[in-house]
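Here the complex is missing one protein chain, while the rest keep their positions.
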Amino acid sequence: MIKVGIVGGTGYTGVELLRLLALHPNAEVCVVTSRAEKGLRVDAVYPNLRGFNELCFVDPTIDNLSACELVFFATPNSTAMHMAPDLLGLGIKVIDLSADFRLADVAVWEQWYNDKHACPELLQQAVYGLPETHRAEIAKANLVANPGCYPTATQLGFLPLVKANVIDLNMLIADAKSGVSGAGRAASVGALLSETGESFKAYAVPGHRHLPEIKQALNEVAESEVSLTFTPHLVPMIRGIHATLYARLTDQQVDLQKLFEDFYRDEPFVDVLPEGAHPDTADVRGTNRCQIAVHQAQRGDVVSVLSVIDNLVKGASGQAVHNMNIMFGLDETCGLSQVGLYP
Amino acid sequence: MIKVGIVGGTGYTGVELLRLLALHPNAEVCVVTSRAEKGLRVDAVYPNLRGFNELCFVDPTIDNLSACELVFFATPNSTAMHMAPDLLGLGIKVIDLSADFRLADVAVWEQWYNDKHACPELLQQAVYGLPETHRAEIAKANLVANPGCYPTATQLGFLPLVKANVIDLNMLIADAKSGVSGAGRAASVGALLSETGESFKAYAVPGHRHLPEIKQALNEVAESEVSLTFTPHLVPMIRGIHATLYARLTDQQVDLQKLFEDFYRDEPFVDVLPEGAHPDTADVRGTNRCQIAVHQAQRGDVVSVLSVIDNLVKGASGQAVHNMNIMFGLDETCGLSQVGLYP
Amino acid sequence: MIKVGIVGGTGYTGVELLRLLALHPNAEVCVVTSRAEKGLRVDAVYPNLRGFNELCFVDPTIDNLSACELVFFATPNSTAMHMAPDLLGLGIKVIDLSADFRLADVAVWEQWYNDKHACPELLQQAVYGLPETHRAEIAKANLVANPGCYPTATQLGFLPLVKANVIDLNMLIADAKSGVSGAGRAASVGALLSETGESFKAYAVPGHRHLPEIKQALNEVAESEVSLTFTPHLVPMIRGIHATLYARLTDQQVDLQKLFEDFYRDEPFVDVLPEGAHPDTADVRGTNRCQIAVHQAQRGDVVSVLSVIDNLVKGASGQAVHNMNIMFGLDETCGLSQVGLYP
Partner (left out) sequence: MIKVGIVGGTGYTGVELLRLLALHPNAEVCVVTSRAEKGLRVDAVYPNLRGFNELCFVDPTIDNLSACELVFFATPNSTAMHMAPDLLGLGIKVIDLSADFRLADVAVWEQWYNDKHACPELLQQAVYGLPETHRAEIAKANLVANPGCYPTATQLGFLPLVKANVIDLNMLIADAKSGVSGAGRAASVGALLSETGESFKAYAVPGHRHLPEIKQALNEVAESEVSLTFTPHLVPMIRGIHATLYARLTDQQVDLQKLFEDFYRDEPFVDVLPEGAHPDTADVRGTNRCQIAVHQAQRGDVVSVLSVIDNLVKGASGQAVHNMNIMFGLDETCGLSQVGLYP
């Protein structure tokens, strides 16, 4: 059993890690930290975990985490970077679900996250934890930067097209929609049911932090600079991301369906739907699965890709467990075989 | 008082007409038809109308409607075209909220609506009822084709850009999202709360009936053929449409905010929000208002327009009442001064 | 035009007052206060009010309010009691939407609201603003304590039975359900969509502050002490309260339907539905109406009353406007003739 610690156990990605790991056959959560809830039983705060977890929240100190083999950071940005160096120094592997290690360029990071990076030297060592593109490096990594939710859905949709070099990279559109849990479990007026229920709106249109992350990843695959417009929207539901992606085809003869199916044939968590399908976030609820459909509407020169994930699973905690499985040489699907909770 | 008849009073656009007209100072609903609910009191079916309406549903016959000065069709497609000729022949004005008279080209109509048109000769006489573009013709019209909900939100967002000739018409993207009431009040599995709640998905990506309507309208303004990708999505809420529109700017120096403000300066129902705003469907709930914001994210060459309406009001029944006001020479805002029901 | 001030204009009852008064023919909002949003335009914070209100938020000082004829307090509890004496001293009428003046017994108030009352001497002068029971006093009042949302729905349901003396007062059950807007517009984890969406739960079962208010009102009508169990629940929707009330009939021969219809025959805002009906919160959304049905299931000795209101209108701001109409001798329905926003 892998001894696991979770820093920041009271947010949604923290409790989702606890849900997934509760039934994982090869990992055991030994430490869950929370400054605010210190001393309280985890299952007193999260009654869904009653019977699965007898731990109490403790302070997030290196000492409390020192017996772990792996520590997940399910914290706000700018937390993991202050503790990761010490943990790595103790030989403890780290998977950071926040954004601290996602951007390779420290200047870009500091611009978008409005902070001075605490350990820029680790940025090169950190591996971007999208298994579909970085599996081999993840297997050898000590520090994994778990991708953002929007970047996961968006990259998985664009990747086959970019890799096959069949689209114009000068005008990529990612129109993305997320459930409200993406805003986290912090008290905020903007995420109240009274504000977000029966409401639909875009936000951060001038620039969202996930934009540089997506561009970095697509640039890497494209081996050139892509031009991307990324528009996030808030959907009146709890879980789920739907990315609707648009690009102009430079090759209209390509068999898009075959391209996608071939690209993801061996991926356990990317499911290319049959031609003509419209993926629904509800079908991947609670699972680590990305379902994708590709369309060429009206036989025109625009390709549309529809990509759905559960933002808390494939977009966060499930992908983190997937990364753990790879890092520790386990079967990749270990603990991740949930069926989508429909309806 | 204008004597009004409503054919198809049991659907959502019908009951919304009844809500709006209940307090209209210059119009009186005299006849409401419904085959299924014939004989029942309107307010027995719709308790929100108790105290406002004492009518009973009657059969949709020409005879029952013959004393009206104006008849609204709030019916499924392919109904109005069978009754409109007779009503017009009696000197009764007609506003059709369905799609029967929206497309000028009968062949296009028959292809998309899968039916033979019953009175193609009326297609040229019918006026497309978007007041912002057809005000003068509406004032003189006897037959108005009330626009679709998606086309309303989409046109109002694209119009200033197309008219000013500042965007590339070869790749327009309209990523549109609608509340479930757009699917109507018919029993269907796909619109159950259990199917659409906590769910987000695109639909009709290969081609939606509102596509030719939008293209016809934009072509007319552009005086050339536009290339448009239109993707509708279903949002887990009742009312509201959010259209997110993308185009490449051919003139990056244009002052977009000023362009939009000038374009809509005198329009009572189009409200251009201040720079940087993100319109929310909740702010226009229950009103005939379209709120719009225009963005040029990251100072790039892509313009994004965010356009929100209440699909049942500005996207249907409110716009129909607006058209009625114009046709009968009333103040345009008569009966349409609701404040958005927030929260 | 009555010159109106609103203290606490940024909460949901404040913005709802602004919505209702925007179209009120005899009242004009001259001052809206908010410490937090001071200096901002009201319609910048609430875009649904664009075009209806040009005011900016100001500090809640007596000076700023001194030109008003009436001041509404749409504030948290324990605010109005600190300002009301000065305003009343200036001859300004006060309607308090909070709980500061609802309980006649200062000791009970201090126990439930955990504070020392700032002006207990006003408690006797304050009139409880439920028009259906206190119309005459309201007409002469300078200080009106606007009822709570749950107490409004509950009292209106129990009143005819208590007054007619046909139920056993020793075991009244009020099982009440409220939309989340009842929790207000304050940042809180408990009211996030992610917490309350797809969730149903009771809260405050050991004792909710509306319990003593309801009991005081029912005791007064009963002229004896009633025994009431009151259980509030949170419904995953924004607006609406549904109170399901149970009591044992002491007189099984009473014609319940007639009893209720007679009791409310002349009330403009209480609508007794036909026998067998099930009122729906959606039918009174946005209106000042209470819809009620009374049932005697299985011909047994238990009477069930179903009572629905919009918690922000009849349960708060609409009732406050109703009280204003009465206090200033206007037609009671002035500005309150909205049709329920269904669907």
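Labels for the chains are A, B and C, by order of writing; each one numbers its residues from 1.
Basically, a residue touches a chain if its C-beta (ideal position, glycine included) is under 8 Å from a C-beta of that chain, and two chains touch if they have at least 3 such contacts.
Everything numeric here is computed off the predicted structure, so don't read it as measured data.
**Q** Out of B:88, B:139, B:191 or B:334, point to the residue that touches the absent chain in the complete complex.
**A** The missing chain is touched by B:191.
**Q** Have a look at C:25, C:274 or C:300 and name the one touching the chain we're not showing.
**A** In the complete complex, the chain left out is touched by residue C:300.
**Q** If the missing chain were put back, which residues of chain A would it touch?
**A** 12, 15, 19, 22-23, 44, 46-52, 181, 185, 197-198, 238-239, 271, 273-274, 277, 279-280, 282-287, 291, 312, 337, 339-343
**Q** For chain C, which residues reach the chain that was dropped from this view?
**A** Chain C touches the chain not shown through residues 171, 173, 175, 177, 179, 194-195, 197-203, 205-207, 211, 227, 229-231, 233, 235-240, 242, 244, 246, 248, 276, 278-282, 285, 293, 295, 297-298, 300, 302, 304, 306, 308, 343.
**Q** Considering the whole complex, not just the chains shown, which residues of chain B touch the missing one?
**A** Contacting residues on chain B, toward the hidden partner: 12, 179-181, 183, 185-189, 191-198, 236-238.
Rule of thumb we're sticking to: only the chains that are shown with their structure count from here on.
**Q** Same or different: do the copies chain B and chain C touch each other through matching residue numbers, with over half of them shared?
**A** Same, since most residue numbers here occur in both copies.
**Q** Any idea how many Å lie between the Cα centroids of chain A and chain B?
**A** Once rounded, the distance between the two centres reads 39 Å.
**Q** Between chain B and chain C, tell me the centre distance in angstrom, where each centre is the average of that chain's C-alpha atoms.
**A** 36
**Q** Among the residues of chain A, which ones contact at least 2 other chains?
**A** If we look for residues of chain A contacting two or more partner chains, we find 179, 194-195, 197-198, 236-238.
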